[in-house]
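With one protein chain removed, the remaining protein chains of the complex are shown where they sit.
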Amino acid sequence: MSGHNCVAIATDTRLSTQLMTIDTSFQRVFKVTDSCLMGVSGLGTDVQTLQLTLRSFYFSNSLMKFKLNLYRLKEGRDMKADVFSKLVATSLYEHRFGPYFVSPVIAGLDKVGENEYSPVICTYDSIGYREHNGQFEVAGTGAELLYGVCETFYKPNLEPEQLFEVISNSLLSALDRDSLSGWGAKVYLLTPTELTVRSLKTRQD
Amino acid sequence: MDNENFGLAKSFSSAPVLSISPHTNFSQKEQTDIEHELNEQVGTTGEYVSEGFCFKLAPGQDQIGFMRSLKEKAPKLTDFAKGTTTLAFEFQEGVLVAVDARATMGAFISSNNVRKVIEINDFLLGTMAGGAADCMFWEKYVAMQCRVYELRNGEKPSVAMASMMLASIMRQYRGQGLSMGTMFTGSDKTGASLYYIDNDATRVKGRLFAVGSGGTFAYGVLDTNYRYDMSLDEAVNLGIRAITSATFKDSASGGVVRIYHVTNHGKWNLIHDAIDVSELHYQFEQNKGHTGRGNEGKPNKYL
Partner (left out) sequence: MELDYLKTLPLGGFNFDNCIRNRAMAESGILQAPKTMKTGTTICGVLFKDGVVLAADTRATGGSIVGDKNCEKIHNLAPNIFCCGAGTAADCDHVTEMIKRQLELHRLNTHSENRVQMAALKLVAHAFKYGGQIGTHLIVGGVDVKGPQLIECSNDGNMYSMPYHTTGSGSLAAMAIMETRYKENMTREEAVNLCIAAIEAGIYHDLGSGSNVDVCVITRNKYEMLRNIKHDNFKVFSKPGGYQFKKDRVQVVEEFKHKLVVEAGEQPMDLS
């Protein structure tokens, strides 16, 4: 979700096989650059293949981390959120006929002027269609439930703390109706100067 | 299976089975050979024909074949909500029944406050797993037959007999698409007893059952802590504990815990109507010194 000079990603922290919960503190959201966050939902193995964890040492094939580092070496700067969002789209489209079973969400802030930032909010289907309307995007098993609540609760140009309230309430409402999500939730709130991560108390069933 | 009860119950179950069979409302042409044989065995007129209902079966002749091809062609159509954790066990003071309260349609939670214990009458309880409508309908039907028996004979039927009625109905409709996994429990002259009955017409008398998608997780807790000589308090706590840990691991179970106690003296009591499992989880974890979020021993990793 985007606000005025801020963006946020909210996610649950559950990892499961079918109906059985495996992990209740699975990390799905990663900091790509200082201006961009990426949340990946979907098949656990593909999430980790795509992800950008700092422990990329263990996951030698963490795809996006590799591409980011290569870009940094070539260009001598961090990728802009908007550029990164397109890179993710092409990376997914590359696997058009054997897709990764993921649907990532990207939230970033690109500087467009003095104290002025344009939010980058987009989501993808598994083969790289980039969906972006600048307001909110949803992905994952609870996506259909989230569409409804976000549509109702979202207002444009929210300040960071208001955005936190709206996104948290939207997520919690959807979690209570989706049996495959829950078991803890995290909200990542990105402003130009600070990244705030908050763990929310959720139902554990 | 105990043969004494089998013989007794069979004579009762045959009557209701006949009266609800499609025979009374369908023309002779639509009967299958199986039904003909069955009717010949039990006679052509039922003893109690008072219900005035009948299942609408599939057009054509072969309901079993129809269901089989339906399962192939549209697997989801016959796939009723199955996510559940229900458990029941015998102990020295009777039978304890504990259930969760979540109803799901696929991943969607349609309710977190469902009643999965069916109060059949004042001495019988049945739990609900599989198709809710099938469980509810047939257990209520058994309630009616029990009442008829009581009026006719001046005494309540035994739990063994009542459970056999249900099992016989399941036998009659086997393969025709009913979905039911129930723990049938109640209290009669001989004390409380517990049966497991399902839509394959399995009927097992037993000491400890857990049914549903969360059943395996509940068994873990039950088998570890179960003793026959528990007090009621201990048994209630065990039931709560087992349901809570099952709802935690199993995403199709959740909501609240409901606990029933079937005494040895012909009654059942509702012990807990609705305890929120999420609050229970946090409470149990805090007793262990944990946060309840499962992050013990993990680094505070957020990026």
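Labels A and B are assigned to the chains in the order they are written; within every chain, residues are numbered from 1.
Keep in mind that, in the parts below, contacts are C-beta pairs under 8 Å (C-beta built on N, C-alpha and C of every residue); 3 or more make two chains touch, one makes a residue touch a chain.
All values derive from a computational prediction rather than experimental measurement.
Undergrad: Touching the absent chain in the whole complex: find that residue among A:Thr21, A:Ser103 or A:Ser179.
TA: Looking across A:Thr21, A:Ser103 or A:Ser179, the contact with the absent chain belongs to A:Ser103.
Undergrad: Determine and list the chain A residues touching the chain excluded from the picture.
TA: 31, 34-35, 42-43, 75-78, 80, 82-83, 86, 89-90, 92-101, 103, 111, 125-131, 133, 143-144, 147, 151-153, 155, 164-166, 168-169, 172, 192-201
Note that in this section only the chains that are shown with their structure count from here on.
Undergrad: Distance from the CA centroid of chain A to that of chain B, rounded to the nearest Å?
TA: Here chain A and chain B have centroids separated by 43 Å.
Undergrad: Note which residues of chain B are touching chain A in the complex, please.
TA: Where chain B meets chain A, its residues are 83, 100, 102, 104, 107-109, 112, 213, 247-255, 277-278, 281-282, 292-295, 298, 301-303.
Undergrad: Under the stated contact criterion, what part of chain A meets chain B in this complex?
TA: Listed in rising order, the residues are 14, 16, 19-21, 23-25, 27, 30-31, 54, 141-142, 145, 176-180, 182-184, 186, 188, 195, 197, 199, 203-205.
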